[in-house]
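Of the protein chains in this complex, one is absent; all others appear in place.
After this line comes chain A, so read on.
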Amino acid sequence: MLQVIAPDGAVIRPDLLPDPATRLHLYRQMRRARHFDERGWVLYRQGRLGVFPPFGGMEASQVGTAAALTKDDWLFPTYRDTGAALTLGLPIARTLAYWRTSPHGWHMPADLKVLPFYIPIATQYPQAVGAALAEQRRGTRNVAMAFIGDGGSSEGDFHEALNFAGALNAPCVFILQNNGWAISVPTRHQTRATDLSRRADGYGIPGVRVDGNDALATYHVTREAVERARSGGGPTLIETVTYRIKPHTVADDPTRYRTDADNAGWDAKDPVTRLRVHLLAEGLMTEASEADLLADIAAEFEAALAEADSYPEPTPAEILDHVFAEPTPQLKKQREEILAEHVAQTQAAQGHKEQA
């Protein structure tokens, strides 16, 4: 399992260290992701964010991988990959809107090829192969990156996608985030395989296992995979070995299925702390410059939150929007029904108010 820096920040592979600016960039993105995760919990408890799946502790797995892409590449994230989407440039306000269940969270910026978070498991994988293939056929050097969990890698779609990508030499980078759990099911009950990166062998494509809590390592292997894909070398499967310390969602209670012994040791492997210690030791960051960074990030988040707060609530008939390019006669009729119903209910509500 590749590591570039140890959990205590010490350099293991000096030859693989990215340049200082990249290291600082990765740290900033991890901090942004963590800030989202931490503020998200608070906002959820305040009723200002809906149920969302936390990813705190998986920042290196998401940031280090997504940071290897450019805005011309595709990103197919699962519900847990907020950190990856933010890294590629999904605006925080849109991301908040998504987890607030606002349609504004489904409108992806025109300059990004990032899909809304996928809720059904594994369906995104074959789609990423198609997007990658399309880029190749159109003569670009763009790639597609898709995320999945250890649980998701049991689905047939995962295996079909790997096979297709290999057979068709699609420029695809598959990230398999092995965070130890699929809701209550530990990976050892999910599969007898102990090294999920080796699943690539069965499809004739490279498989790489990397410390998913080491942002420099995830970045390094993903860059290599992206480069290989761009230059016609085909797909790669990258297993990022990490851990979901947090519950499956903010509403889940992991004490039902997990003990403290399961979690033991993972706090000490925290990806943010690891890179932080490294940057401080190398003199690339000081306590003071970090404080500025954190203040920046907090301000950016609060501004985004204000923007998300300003998005209007959807109107009732909006539930029928975007089903077809041109609404069918049936949808037009259904829209009229909703509008009439809405008017009637608003009038009834006003009547109540006037009576009161």
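Everything below uses one rule, namely that a residue touches a chain if its C-beta (ideal position, glycine included) is under 8 Å from a C-beta of that chain, and two chains touch if they have at least 3 such contacts; residues count from 1.
Everything below uses one rule, namely that contacts and distances are computed from a predicted model.
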Hidden chain of the complex, named as in its UniProt record, picked from "ABC transporter permease subunit", "Ribose transport system substrate-binding protein", "SRPBCC domain-containing protein" or "Alpha-ketoacid dehydrogenase subunit beta": "Alpha-ketoacid dehydrogenase subunit beta"
Selected residue (touches chain absent from view) among A:89, A:103 or A:233: A:103
Chain not shown: contacting residue from A:184, A:286 or A:350: A:184
Chain A, residues in touch with the chain not shown (by the definition above): 50-51, 79, 101-103, 119-123, 151-152, 154-157, 182-185, 189-191, 256-257, 313-316, 318-321, 323, 328, 330-331, 334, 338, 341-342, 345
